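Read through the structure below, which is laid out as C-alpha cells, and then see the notes.
Removed: one protein chain of the complex. Kept in place: all other protein chains.
Order of writing sets the labels: A and B. Residues in every chain begin at 1.
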Amino acid sequence: MKKTITLTLNGDARSVDVETTETLLAVLRNKLGVKSPKCGCDQGECGACTVLLNGKSVRSCLIFSVEVDGQEVVTLEGLSHNGPTPLQQAFIDRSAFQCGYCAPGVILSATELLTVNPHPTQTEVQEAIAGNLCRCTGYESLIEAILAASRE
Amino acid sequence: MEAMEELKFVGKPTPRIDQQEKVLGAARYVDDLDFGPNLLHAQVVESSLAHARIKKIDTSEAEKLPGVVKVVTGKDFPYHFGLYMQDRHIFAQDKVRFAGEQVAAVIARDLATAKRAAKRVKIIYEPLPAILDPREAVKKDATLIHPELGAYSHVPWFFPKPGSNIAHWRKVRKGDTIQGFAEADLIFADTYRVPRYAHCSIELHGAIGLCDHSGRITVWAASQSPHTQRHIFAQALAPLGFTHQNLRVITPYVGGGFGGKAGVTMEILAAALPTLVKGYPIKIHWTREQEFYNTYQRPALVGTLKMGVKKDGTITAFDYLIHWDAGAYVEYGANVVNASGLSATGPYRIPNVRIDALCVYTNLPPGGPYRGFGYPELLFGVESHTTRMAQQLGMDVVAFKRKNAIREGDKLPYGAPMTPNGLTECIDRVVKTIEWGKKEEHSDPNKAIGKGFAIFWKAPAMPPNAASSAFLKFNEDASVNLLISAVEIGQGVLTAMAQIAAEILTVPPEKIRVESPDTDRNPYEWQTVASHVAWGTGNAVKRAAIDAREQIFEAVHHACFLEKDALYLEDEAVKCRTQPGFALLLKEIVINGIMVEDGTYRGGPIMGRGTFMPRFTSAMGDPDTGQGGHPCVHYTVGAAALTLEVDKQTGRMKVLKAVEAIDAGKAINPQIVKDQICGGLLQGLGTVLYEDMRFDESGKLLNPNFTDYKLPTAMDIPDEVIPIIVETPQADGPFGARGIAEHPTIPAAPMVANAVCDAVGVRVKSMPVTAEKVGLALAAGQTEVE
Partner (left out) sequence: MAVAREFEYFRPETLEHSISLLGEYGENARVLAGGTDMALKIKQGVETPKAVVDIKGISELERLESTDNGLHLGALVTFSQVMASGLVAANFPLLRDAAATVGSVGIRNRATLVGSLCSAVPSLDIGPALLVHEAVVLTRSAGGTRKTGINKWFTGPKQCALEPGELVTGIVVPLPPGKAGGCYVKRGRYAGKDPAQAGVGILAMEKNDYRVAFCAVGPVAKRAPSIETCLHGQELTDPLIKAAQALVPQEISPITDIRASKAYRTLIIKVMLERGLKTAVSRLKGKPSAHGAIWI
C-alpha cells in the first residue's frame, strides 16, 4: 500500500512516495539517494544501517519508512555540511577505518555518544559502539579516535 | 637497494588516502551504484537438500507472475567454471551437492516479485546420502559426490583420485620418517579438529551485470579478483561466444574481503544471466543468510599429528595426516589444501617429514580461501602439539620452539631453502613483552591466569606466474593517477601504493589518486589475495614510477643537455647533481613538456608502466614427495603470546594482554601494519573463542546470522594489544617489503588453547575453545577436551 511521507532529511524537507512494507533503509538508499546507511545484515544485528532518528541512533532496517513521517533523520552525509565534525576529523586523523563499510554506523553511534556524554570513559565508548560490528579493525583504532575526539 | 637510503614516504605512518571518502560518506561500494529504471533483480532458487538428484524443475507458476521477466535453470547454462579445477556449474545440473546451492533464478522487475516467484518454482528431488564428515567420505563404500571427477580439467599441481571423493592429495615426503621416529626419545600423537568459519565482511556479496545490445558484458562486483573474474567468466561463457574482449569487470570500494570475495562465487550469475536479457542491468545481491551458506567458507579439518623429539628438544620426525572437509566444490579450496599442505610443519626445522593433506569432497558449502589460507587451521594442531611435547619433555615451551625454529637456508618440507626471516627476533621480542615465565596470580580466587605462546609462518599461495602491473600518469599539477587492479578491501593498499610511487617521484601521497579496478582501463592484477599485493603490486608500482622518472629525465636530458645520471628528483622538481642551481618543477613539465630555445618542446605527458611476475617459482614438484618444485615465493613469519584470564567455575575467558610480532620485511606504512595486526588478531580470537558454523545432520547451516554466529564486538577485545614490527628485508620486495595482512589471525587459536591449559590445566583439542568446553571440563575434572 502506498503512502506519501514527509521528513526532514539531513536538514532538508523531503517528500517521498513509499510502500508501507519498505524499510527506512531501503527508502533512504533507493528513493532518497542517501547511500551511507549500509545493508550489512538486514536484521538489526550489524549496525551498518544506523541513522539518527530525532537525534537517537536507530537501526533503519528495522523501521518501516511510514513510521518516520514528520520526523527528523540524519545520516552520515548530514554531519559535515560545514566540514568534518571534530569526531569525523579524529577518525580521519587516526586513519581509523579499513574497509569503511561500518564507518557510517560507527560514526553516528559515536556522534550520539559524544552528544549525551562528551567525555566518556573507554568502557563507555566500547558500549556505545558495541552494536556496530567491524570485521577489520579490531576496534582499537575506532576507540582511539572517539576518545581523541572527546578530548578536543 | 633504496632501503639503504633515507626514505621520505616509505616507512612512514602516512594517513590513509581513502579515509576522507570513508568518513564523510563519499565512498561508494557496489550496492551504492545506481542503474536507472531498467534495473532488473534476480533471486535464486536454492536447493533444500545437501545431496540429491534433480528429477524435475517446474517454472511455469513462477513465470505467470506479473513482473517476472525470465526464469533461468541449469538447462540455460550447462557450463563448468572454476579457478583451479573446473568442478562447478553456473546452476546445478543433474544434482545438487550442498544445501543452498543455486538451482534456478528468477529475473523480475523488482526484488519482491523475484522473491515471490522464486517460491513458486517447484523442484522435485531424489535424495542421495549426504556426506558431512571427510573421514566418512574417504571410506571405500562412500557415495561419490563427483563421479565425473576424472573428467574435470585442473591445474597440473593437483592430483585427484577419480572413483573416490578425494579431489586432491598433497603428499610431502622429506627425509625418512621411519628413521626419524626411531631416533626420537619421545613420540606423541593426537588428533585436532577445526570447524568451518565464515568471513563475515560487513559488506555482503553483490554484483550487477549488463549485457548491452552490442553483446558486451560489464559486471560491477564486490570483488577481490576483477581480472580473474573476467577470465573465469570468459571461460564459462566461451560456448556462447564470449571472450575477454567482450567482458569487463568494475570494482569500486569493497567492504571487506578476507578471502571471501576472491575467485568467483555468486558473481558468475551476474555475468551469465544478462546474456538472456540484453540491454537490462540485473542486480543480484546476497542476504546475510546467503552470505553464510553460498559463498566460500573456511574449510574444516581433522588432523592427526605425530611427532618425534629427542631429549634435548630436537624434533626428529613429523607426520601429519589431514582430512580437509573441502565441501561440494573445490575449484578454489583444493589450493588451500595444496598450499598449506606444503608448509604444514609450521616454521620448524625438521629433517624427516611426512604430510598427507587430503582435499575431500563433502556435501557442505564450497570451502575456499579465508584469511590465512589453511595455515590457521593447520597450525592450531601444530602449535598445540609442539607446546604439549615441550611440556612432556619438561622443557620451556618457548625454548623448545626457538630451538627448532626454522632459519634462513634450512631445507623446507619440499626441499627449497628457507627465505630470509626474523623469526627468532619475533620470538625474543614477544617473550620479553609478555614477560614469559612470570606466573601471574589473580586477585579473585575463582579466576586463574595463563599464558599462551605460538609461532607461525605463511607463504603467499599463488600460481607460479601470478602477475601484477601498474600504470601511472601525471596531471598538470604534478598530481598522479596510479592505475592498478589490486583492490582496496580495507588492507590499505591504495595508501601503500601511493607511498611507494611517492618515494620514487617525490610527489606526496596525498597528491596521488590510486584508482579502483576496471579491467578495461586498469592493468592486469592476478587477485588481491595471499598477502601478495604489498610485494607484487608494490614492485609493479615501483617499476612504473621508475619508468615515469626515466621519461622525465629523458625529456630533461634532451631539452637541457644534462646527463641523465646526474639528474634526480626532489620535492616535486628535477634537480641536477652537477648544477646545484638547476630545478625544474614537475608541474611545469609532466604534461606540457619543456620548451627549448627555438620555441619547440621536448617531452610530453608522462606515463609510467610497470609489471612484476616472480621468475623463480615453479609448481612442478614430484606428486609423490612434493620435492623439486619451488612453489612459494617467500615466507612471512611471526610470534605471538597472550595473557588469559579463565573463570574456574564457568570457563569464561578474557584476554588481558596480547602481543604479536610479525616480520614485514619493511613496513611501508607502520601504522597500517599495526592496524592489520590488531584487526587480524581479533578476527583470529573470534574463531577460537566465539565463532563456528554449526550444521544439522542433514547438512543445513544452523546459524547463518549474527545472532548465533558471534562476531566479536567492541566489548570483546583484549584489554591491551601490542603489535610489534620486525624488519628483515625481503630482497625482491619493494623497499624490502613483504605481505603481512593474513598473518595476524594465524596464532590466535593455538595460543588461546595453550593459555587455557596453562591457566587451568585443560587441553582443548578442537576449535572453538569456548567457555562452555572449558567450564564443563573443569566441572568434570577432565584434562582433555576432544
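Definition applied: contacts are C-beta pairs under 8 Å (C-beta built on N, C-alpha and C of every residue); 3 or more make two chains touch, one makes a residue touch a chain.
Since the model is a prediction, treat every value here as computed from it, not as a measurement.
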Of the candidates B:712, B:734 or B:750, the residue in contact with the absent chain is B:712
Out of B:60, B:649 or B:783, point to the residue that touches the absent chain in the complete complex. B:649
Touching residues of subunit A against the unshown chain: what are they? 1, 3, 19-23, 42-44, 47, 50, 56-59, 61-64, 66-67, 69, 105, 109, 112-113, 127-128, 130-132
Spell out the interface residues on subunit B facing the chain that's missing from view. 110-112, 115-116, 119, 287, 647, 649-650, 652, 689-690, 694, 702-703, 707-708, 710, 712-716, 770-772, 775-776, 779
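The rule is short, and it goes like this: only the chains that are shown with their structure count from here on.
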Roughly how many whole angstrom separate the Cα centroids of subunit A and subunit B? 30
List the residues on subunit B that touch subunit A in their complex, please. 13, 15-16, 18-25, 27-29, 31-32, 112, 199-204, 253-258, 287-288, 488-492, 495, 671-672, 675, 678-683, 705-707, 711, 713-715, 717, 721
Quick one: in the complex, what on subunit A touches subunit B? 21, 29, 35-36, 38-43, 45-46, 48, 75-77, 79-80, 84, 88, 91-93, 95-104, 107, 125-127, 129-143
